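Here the complex is missing one protein chain, while the rest keep their positions.
Chains here go by letter, A, B and C, matching the order in which they are written, and residues are numbered from 1 within each.
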Amino acid sequence: MSGTIFDISKSGRSAKAQMPKGVNEKHNIPKNYLRKDKPLLPEVSELQVVRHYTNLSRKNFSIDTQFYPLGSCTMKYNPRGVHRLAFLEGFLNHHPLSLDENSQGFMACAYELQEILKVVTGMRGVSLTPMAGAQGEFAGVAMIRAYHELRGDTLRDEIIVPDAAHGTNPATAAQCGYKVIEIPTGPDGNVDIEALRKIAGPKTAGIMLTNPSTLGVFDQNIQEIAKTIHSVGGLLYYDGANLNAILGKVRPGDMGFDVMHINLHKTFATPHGGGGPGGGPVAVSERLVPFLPTPIVGKTETGFRWLTKEQCPQSIGRLSAFMGNAGIILRAYMYARLLGQEGMIRIAEYATLNANYLLTKLRKAGFTPAYPKRLASHEFIITLKNEARDLHINALDVAKRLLDYGFHAPTMYFPLLVPECLLIEPTETESKEVLDAFADTMIKILEEAKTNPELLKNAPHHLPVRRLDEVKAARELDLVYNPQLPSDV
Amino acid sequence: MSGTIFDISKSGRSAKAQMPKGVNEKHNIPKNYLRKDKPLLPEVSELQVVRHYTNLSRKNFSIDTQFYPLGSCTMKYNPRGVHRLAFLEGFLNHHPLSLDENSQGFMACAYELQEILKVVTGMRGVSLTPMAGAQGEFAGVAMIRAYHELRGDTLRDEIIVPDAAHGTNPATAAQCGYKVIEIPTGPDGNVDIEALRKIAGPKTAGIMLTNPSTLGVFDQNIQEIAKTIHSVGGLLYYDGANLNAILGKVRPGDMGFDVMHINLHKTFATPHGGGGPGGGPVAVSERLVPFLPTPIVGKTETGFRWLTKEQCPQSIGRLSAFMGNAGIILRAYMYARLLGQEGMIRIAEYATLNANYLLTKLRKAGFTPAYPKRLASHEFIITLKNEARDLHINALDVAKRLLDYGFHAPTMYFPLLVPECLLIEPTETESKEVLDAFADTMIKILEEAKTNPELLKNAPHHLPVRRLDEVKAARELDLVYNPQLPSDV
Amino acid sequence: MPFIPHTKEDTKAMLETIGVSSMADLFKEIPSALQTANLSNLAPQLNESELSRLMHERANLDNHLTCFIGAGAYQHHIPAAVWEVTSRGEFLTAYTPYQAEASQGTLQLLYEFQTMMAGLMALDVSNASLYDGASALAEAILMAARHERKAETHKVLLPRTIHPLYREVVKAIVGQHDHIELIEIDFDLKTGQTTLEKISGDRFTALVIPQPNFFGVLEDTDELTDWIHKKNGLAIAVVNPLAMSLLKPPGLWGEKGADIACGEGQPLGIPLAAGGPYYGFLCCRQDLVRQMPGRIVGRTVDAEGKQGFVLTLQAREQHIRRAKANSNICTNQGLLVTASTIYMSLMGPEGLRLTALASHQNTVFLQEKLSKLSGVNIIFNSPLFHELVIKIKQPVDEVIQKLAKFKIQAGFALQKYYPELGNCLLICVTETKTKEDIEFFTKKLKEVIDQPVTTRAET
Partner (left out) sequence: MPFIPHTKEDTKAMLETIGVSSMADLFKEIPSALQTANLSNLAPQLNESELSRLMHERANLDNHLTCFIGAGAYQHHIPAAVWEVTSRGEFLTAYTPYQAEASQGTLQLLYEFQTMMAGLMALDVSNASLYDGASALAEAILMAARHERKAETHKVLLPRTIHPLYREVVKAIVGQHDHIELIEIDFDLKTGQTTLEKISGDRFTALVIPQPNFFGVLEDTDELTDWIHKKNGLAIAVVNPLAMSLLKPPGLWGEKGADIACGEGQPLGIPLAAGGPYYGFLCCRQDLVRQMPGRIVGRTVDAEGKQGFVLTLQAREQHIRRAKANSNICTNQGLLVTASTIYMSLMGPEGLRLTALASHQNTVFLQEKLSKLSGVNIIFNSPLFHELVIKIKQPVDEVIQKLAKFKIQAGFALQKYYPELGNCLLICVTETKTKEDIEFFTKKLKEVIDQPVTTRAET
């Protein structure tokens, strides 16, 4: 029953209740402008569609069904009420080019979210338009560039990025035309401050950091780092992917950062949707406010209004045709309102509590923390390098075996500098019981690794498919269904 | 991970975003009226609830996920659009005791459904209020009783019911104070007309029939039956559970029936919800119109209005506090509108085509139809009495093995008169491909029965649980969770 | 042909397999004289897009008045998760769980529901639902009569403080049983409570005890329960289940507790929805379980000893016992129970109690406001839950109509069912109403009743 939708397609079939009515074949279009063939789209009934995709969905792990401790991704509970309310027809049927006076409901939410984000980041200006973290990074680095350029400071062509950084950081810097200078991490998980001092200089446009870092530790030298970069005329970019670790506790603005993004689909609990959509608002300190991407919602006496190029002439411009992922903005706003001040403060506390609790349990059970002397932030790394050496099982095997037990695997092999690593982020919405069950399972798997390693090597056993051949996928590219080729129904 | 919700409950936990706010402990209620203990309800977080019930749902078979050929139950596609539109807030927030002038939207739909049901049943009056087929039966038999009583015809205390009838038929007759007279079925599946002639007489209040019957065949003598019953002064009740077989083709009113119910959750595709809700409107011929249960929607020049006791003094009364399963009425109305005339006519045709096609395939493969000389209606019976005798596997074993292959089992052991029977109803919304796959699976199971009967005996193998012990369940009653007893988490 | 997946070629091939040459041949056993259905009067077919437009228009007709009507159907906050999860195809489009192994989702949920309801009622067992509160009361009465096996006739006491529409339903259903006599008992015009004073006779099958009663008034359920137990009858509670998180539950009434509890499940996560689908619940003492109507789920084990759930005690039901069954009910209100179970899980004991308490406090707040209006009389002096009866000088129907112009649904007029309560209005305030809503109601009511009385013709 797991063929593709094309395998159940049959010429002449359709979901009749969905067909437009009263359409004849009349049109004003010259013949050579017309399509002649029938595109390869499925021809199926409504029940077939519902059944096919319902059953497909059942092959996914998700927060709604499993513990999903995917490090760096903040897979916390996505409130259903928020999703439902974003589907109110007044929002859904709202055209992005409506008159401002017909858009006050949405704009009020967006405006208030801008204000909320200023408060929690300690920044002075916010633009909600970037559509994911990476686009927020792009906006941020573009603003850094615009800032230097406006000051005529045009020789700066380097962006410093730690070796632990997420791939989007160097990729973004490169997309903005910068050279990427990698900086190493010290044995304590902090940026090697000596190395930084050597690297930073007149060519430094800025540094991209996340703190706590993707190593799951808070860089205690952050003030020193800020001083170093600022003193050479560079700016600091904060990658907000880990904001959940400090929300309500510490503010990037106070750490000395000049610009940052916030991943709404992480910290603000908007559903990740199997790959997106996200939201990557950027927040900036005073000096970068003029460069914020547009549109931004402004407030006047008569109501809210869009600020665009005209009002923000130094803006780096527009990153989406309309207002970014407006529906995600709505959802993040609602989530913030459901939390309020108290709820917001608790996020970092309980996310951190859960991470340290799980780390403690795993350490006691014999797992090796990557940074044993450090407290965890909202996430932490264990390295299986010993197990790989002694038992010949690796992080991938453990990850796949976890799936068998109904747990989504942690992030594997990232950050790149820690060998055989698992980056584990429980988030604050998981209960002690779930963490205990996860720890027990990890212990069980470690036991299996000793007594029956094949169980791990061949995992998963109980999923819709066994371990998949990625090499074949890349070598013998099969990216679209070919009705001529046999399919495995 | 399959403990009950109580197994993950912990004192002091709650779904905070759902808690009413600003409540203090003030009240005007005397102390001895108050509850002192905390009721045994789960104390869990919102994520725990969503995850628990999402995962529970995944342990169900359903139309949205499987072929569900449950005979007599008409498990056809339930259009999602209909479900969604019934959730429009104007309908959802509508209090049943609203003024008529604030209820015109719902009433328009209900009124038009009454009219639609008259057209498709060939009856003269309709009341939508019964909340399922059985309550429709109750209303119908109560009307028969009221009819006889009003005419002073008070000696009639018998209702005739075929041995093939659904259990609700005799149960209803008994609930209305009637003696139930069972009448046998002939070898062709028709009611034994000779027996009927003998039984019918001055004590006969009426007969309850469904045609096509639950044996999956159309009783060809229906006109004769009607004549027989009417000639002794009795009335004919039509059990509309099988209306899908004849919708748009033959009308119960034309067959001579005086009163009937319609199972909206079968023929009109409203979702069965894992046990309900249903809808069991009653339709009647002219002479029973005064007795219809209330409320009914009437139409006046100024709009729709409720007709109750005052307007219908001879009514058998009210069967629900308000308007029955109003939301189901809405859904059935919408389904009817999506079908229109053409769609309605096609129902019986394609339901019958599918049943006969599947019957043919199974017969050719060696299965034994219960009524080999007859065409199937929208459903049909195969009997596994030969297999039970020769291979020692029974209908239950085959049913359970079907589950392993991802098909819901047909109705088993009903009607009671056919040994080792499976009552199979594919419905019109299933494709030829699905029927072919089902037939192939049945053939495979028959093969397994011969080569490896244990596979069937011990089935199911691939479901969340293996075969369940029903005897233990009834003997050692465990109907509520007891926190003191161990639970299998 | 909406929803039919057959292509022309399919149809042809299938007819060929069957060995007939046309669709008509499939119906040849049906006397052709009967094949007369004419559907040409049906309204034209709509596609989903057109249907959506039509239904939006209609839904907007029944529009968004602030609802102060209660009278058996109550507007409460329903967490979005309730219907989001309930509407999953696997819950929504499954049948009654006849194949237990393929229905563990629904079955386990029902077992959890039974536990929650039994817990709320402080009784031993619960069934898996009946149609609605009114029909559940009828079934409870029939159950009591079955329990009293030896008696030839049964007298059941039915207070007038029970919802008048419930009483109509009980009459229609129980009325089919000639051996059961329903006796109405009156209430005290001062307290609004049921009074046993005028009852003569000694042998009663059951007394029905509402809590709160139809007027929102709290009954002295201990006294009523002990009274009927002294007469050797059963105490049948008919209660608002939400209120039971705050008020003494039936199982603890009086010395021995009520024997049966039933009622309307709607307040537990079910939208008003024009009156349904809701669901009736029914709980009882363990020794009455075999008299229960409706489905019951039990916990058992599978072939490997693992926990699982099945429909049990089916010998009470129509599909096994046929004419001798406890009831004819088959399809019940499973989906609503699904929603309610999720609702109760989300709210928990504390959420339910706070909801009940907030509703009570809002009603008391309204009571205080109204008691200061001249021309408004609070007529009962008993403790109340979340409903309130006022008496005014104007015809209530007119006042209701006038308030509707301000988008207020003011309440339920009692006169039709209680002639002695002329110009009386039953008002409900749940936790969904804000202070501002209540003040607006008070203000507008004052405006309306301060106007000179008009005749109906003018409105």
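Note that in this section a residue touches a chain if its C-beta (ideal position, glycine included) is under 8 Å from a C-beta of that chain, and two chains touch if they have at least 3 such contacts.
No experiment lies behind these values; they were computed from the predicted model shown.
Colleague: For the chain that was dropped from the view, give me its touching partners among the shown chains.
Modeller: Counted over the whole complex, the chain not pictured touches A, B, C.
Colleague: Among A:N60, A:S231, A:N386 or A:N452, which one touches the chain that has been omitted from the display?
Modeller: A:N60
Colleague: Among A:L384, A:A399, A:L422 or A:L456, which residue is in touch with the absent chain?
Modeller: Reading the full complex, the residue touching the unseen chain is A:A399.
Colleague: Return the single residue from A:R156, A:H272 or A:R305 that touches the missing chain.
Modeller: A:H272
Colleague: List every residue of subunit C that touches the chain not included in the displayed model.
Modeller: Residues touching the hidden chain, for subunit C, are 48-49, 52, 77, 79-80, 84-85, 87-88, 431-432.
Colleague: Hey, which subunit B residues sit against the chain that's not shown?
Modeller: These residues of subunit B touch the chain that is not shown: 10-13, 16-21, 44-48, 50, 54, 79-81, 83-85.
The definition used in the following text is that only the chains that are shown with their structure count from here on.
Colleague: Counting only C-beta pairs in contact, which pair of chains has the most of them?
Modeller: Going pair by pair, the biggest contact count turns up for B-C.
Colleague: Give, as an integer number of Å, the spacing between the C-alpha centres of subunit C and subunit A.
Modeller: Distance between chain centres: 46 Å.
Colleague: Measuring from the mean C-alpha position of subunit B to the mean C-alpha position of subunit C, what distance in angstrom results?
Modeller: Each chain's C-alpha centroid was found; their separation is 20 Å.
Colleague: What's the distance between the Cα centroids of subunit A and subunit B, rounded to whole Å?
Modeller: 47
Colleague: At which residue positions does subunit A touch at least two other chains?
Modeller: 10, 13, 17, 45-48, 50, 54, 79-81
Colleague: For subunit C, give me the residues that contact two or more of the other chains.
Modeller: Within subunit C, the residues that touch at least two other chains are 1-6, 10, 47-48, 79, 81, 84-85, 89.
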